[in-house]
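Before any comments, here is the structure.
Every protein chain but one is kept in place in this view of the complex.
Naming follows writing order (A and B), and every chain is counted from residue 1.
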Amino acid sequence: MKKKLISGMLCVTMVLASMVGCGKTVKVNTEKTNTSSGVFNEFGWEVPEDTLVINILDAGGYDAPTEAEKKGRENVLKYFKDKFNVELKIQYTSGDGTEAVNLALASNQYPDIVTGITYDVMKKFVSMGKAVEMTPYMDTIGKDIKDTMGEVYPLFLDSEAKLWYTPTLMGSITELPDKAAQIRYDEWLAIGSPEIKTPDDYYNALNEILKKNPTTPNGEKRYALSFYTDSGHWSDPAAFCGFWGLKNGYDINEAGDFTYWAFTEEGKEMTKYFNRFYLDGTLDPDSFVNKYEQWKTKFSNERIAGVIGEWWISYDSGHEVWQALDPDTPENKRYIHVSFKDEDAEGAYLSGKNSLGSRYTIITDKAKNPEALMKFINFQATERGLALTAWGIPNGTPIGNTGREGKFWNIDAEGKWEVDPAAKQALITETWSYDDEYYWTGAPWLFTTQSRWKDGVHCMWPNQMWYEENKWKSLMIENMEGTIYDSSAMRLMEKTDEVKIAEQAVKDAWTMNWGAAVQANTEEEFEAAWTALQNALTTAGIDKLEKAMSENYKINMEKMNK
Amino acid sequence: MSRPFYIKQTRAGKFFDILNAVFMFCFLIVVIYPFINVLAISFNNGQDAVKGGIYLWPRKFTLDNYEYILKGTTLIRGTIVSVLRTVIGTVTGVLCSALLGYIVSCKHFAGRKFMRIIFIITMYFGGGLIPTYLLMTKLGLVNTLTVYWLPSLFSAYYMLLTASYIQNIPDALFEAARVDGASELRIFAQLVIPLSVPMLACIAIYIGVGQWNSWFDVNLYSKNGRWDNLQIILYRMLNQASAMADMTDSTMLSEKMRTIQPLTIRSAITVVAVTPIVIIYPFFQKYFVSGMTLGAVKQ
Partner (left out) sequence: MVLEIKKKIKYTVRRFNKQRQLWLLCIPIIIWVVIFAYVPMYGLLIAFVDYIPGMSIFDCKFVGLKHFKDFVFNPSFLLLLRNTLAMSLLSLTVGFVAPIIFALSINELPHKRYKKVIQTTSYLPHFISWVVAGSMIYMMLSNEGIVNDILMRLNLIVKPVPFLTNGKYYWVIYTLANIWKGIGWSAIIYLSAISGVDMELCEAGAMDGMGRWGMVRHVIIPTILPTIVILWILGIGGILNAGFEQHLILGNASTQNYWDVIDTYSYRYGIQLGYYSIGTAVGLMKSLIGFTLVFITNRFCRKHLGTSAF
């Protein structure tokens, strides 16, 4: 009796399972929207006769919990409907969009455009034949996109010279550094503003500062440096090697072969450098325990004299906190950026600029009218389109309730535009309010570039313009000149399974072993830890990674020189 | 002292009592302090909280954090959805688990081992996220309220707990009712439920809190946002901060990092999520703190 019941159930299960496992077949609708009308609005967009409806799944955007962001999106959608006759229907994801997109794929329920997806997910769509090829449009309706991509255009093509995607955010601001060593301005002035050109100079400067002020106003002990280890904001030894002339943590020889920092003399010197701080007792003993939040607490309490990392970290945890809490904070109590390099190093390669972006947009096979969609994406590549996307709705349309009128830029009926003078002033004097921005922005980023525009002045980020007129920003740029390099060709996008696993294993290997070398108490300990690090990396498969990087680099360099 | 009269009081007993009381007091501190700390931080200014050093009360009092998370009309709907799903989910879940527990503890029921086993198998073997999602889609349960309680109606875990409790109820009681012509459902409703109140109260708490706190299924199945609950709204606010962790572009990261202070927001969110539970819990607690119940057979 029992047996029969169980076998009966199994049969039912099998039947049901096979039904569920079959996918639905999708009928492709062949009706097209009439997109030409000959009527252009002030943005240069040809307003279609019938409303163009675009369904978008945005895997890179976040849901909008703030009132400002919500209002912003509403306004943008309305604006597009009114001025462009385009209806955007956007579905957002929270947290990790990849999971949501995978589910959409599995249930065959994805819309016309999927944006904000990673390279892997994009490749999946392409390999399953679910993405629309964009190459045929690049010389016609998509030519603004090709123009904007400029010399890195070939790097976006696959091995058959086909284009399948656009980056949601490409380009780079070539003068703006990403990473820098930072030191406090008033303290640096107090020790006589010494020149900082080599790692030793920085070491000495920090020690001088500590000698002068060994404790904070509250009596707590101060340290020269500290680290933090959270996903996303690593204190990254690969980055530190930049001061010794390595790029992205690799030594690249003329032939284009990559050697990982842990197998180079420079990497060893870099580790010894930090070991010096440790032996002096000026390295925070919790350096390898801190999460970013704990590091931030220590830093805001003035317990850490120097920091090597992203340029805005000392802003976010430093003077922005101090000024917010005490409006009378002296102007010089803030951090400035310095760069130094080892004598043998070619340059201090701190900021590798990758122009290729990391999230992408595709047009899927569900799109009924791929040309119209291509047109829309192309619109975002034009100057006015980018301005609208990044700066938001123009002409001071009163939207926010902050008392400001939401004016960042103005455009007239002929299409001439300029940034509003009051906004420009606020940017220069650093009184620009970030919250205000959200009230009139919210368009999905299907294709944007953060490189500076052809006029050499404007760019999509409001606060990255006109720094010559901002004292601190120009100081930063001056000091960090020469530390920026183009790393687009180094970017490894096509990864085999082997390489992906090796990457993760390598990361595990250095996170678990580098700290021991930095915190070695004697020469022997250091050597032992260094060897352990190298052994761990070898077991993890670092040679696979090096090989993949080298080959990729050589191919990319060829592509660009063609 | 409410100790039953028949317990003798010895010296060893008194010593134990003192030790116990002291230990409980220390435990109380260890348990309450973190919560007071969270409360204090939630009322503190974000930038200031970053500097640390806040223990029992806020240093720079502000209601900004609560304003940030409680603003907006979707929160009201979210709270309604939360309450709805908690109430429906708890009532159905408790009743169904109890029913199942009763069925598998009827000594004369030949199928009880079979039923137990098919449920216990489900505790360990599952298809995973994607097949479950596809099933819900096929059943039309996406974007509904039903998806929050129907798939979790019966649970092997609660079945075992209720069964173990019901087994302690003397079978003679049920037999008597059966002889009197009562149907099984009637026995369940009028005998089993009243006699299992402590266990049911306990399960109600577990299921209720589970329903109240869940956000993962909302994230998965509430695509158009109509059936968002309180937790997912709070979770999204919190996760803006960690979503940024994947950003590789430095400039974009700096734009976003400035306006969010996760520490105080997170504390405020914890307080908002926990407070309703703290308020409701005592109502359930009285069902099993009152001490030993009278023997059922006497009735």
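As a convention for this text, contacts are C-beta pairs under 8 Å (C-beta built on N, C-alpha and C of every residue); 3 or more make two chains touch, one makes a residue touch a chain.
The shown structure was predicted, so the numbers you read here are calculated from the model rather than taken from an experiment.
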Task: Shown chains touched by the chain that is not drawn here - done: A, B
Open item on the list: For the chain left out of this view, which of B:V38, B:V83, B:L173 or B:A189 touches it?
Closed with: B:V38
Open item on the list: Given that one chain is not shown, which residue among B:I117, B:A177 or B:I193 touches it?
Closed with: B:I117
TODO: Out of A:D158, A:E293, A:D365 or A:E551, point to the residue that touches the absent chain in the complete complex.
DONE: A:E293
Task: Per the touch definition above, residue among B:A40, B:I69 or B:L161 touching the missing chain - done: B:L161
Open item on the list: List every residue of chain A that touches the chain not included in the displayed model.
Closed with: 9, 12-13, 16-17, 20-23, 98, 102-103, 105-106, 120-121, 124-125, 128, 130, 229, 285-286, 288-289, 291, 293-294, 497, 500-501, 504, 508, 511-512, 514-516, 539
Task: Touching residues (missing chain, whole complex) on chain B - done: 1-4, 6-8, 10, 13, 16-17, 20-21, 23-24, 27-28, 30-32, 34-35, 37-38, 99-100, 103, 106, 108-111, 113, 115-128, 130-132, 134-135, 139, 150-151, 153-154, 157, 160-161, 164-165, 167-168, 183-185, 198-199, 201-202, 205-206, 266-267, 270, 273-274, 277-278, 281-282, 285, 287-295, 298
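To be clear about the criterion, only the chains that are shown with their structure count from here on.
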Task: Parts of chain B lying in touch with chain A, wherever the complex brings them together - done: 45, 47-48, 50-52, 60, 68-69, 71-72, 114, 129-131, 133-135, 137-138, 219-220, 223-224, 232-233, 235-237, 239-240, 242-255, 257-259, 262-263
Task: chain A residues touching chain B - in the complex, by the definition given at the top - done: 2, 5, 20, 62-63, 65-67, 70, 91, 94-96, 102-103, 106-107, 109, 169, 173, 176, 178-179, 230-233, 293, 296-297, 300-301, 310-312, 315-317, 320-321, 324-325, 351, 354, 357-358, 434-435, 450, 461, 463-464
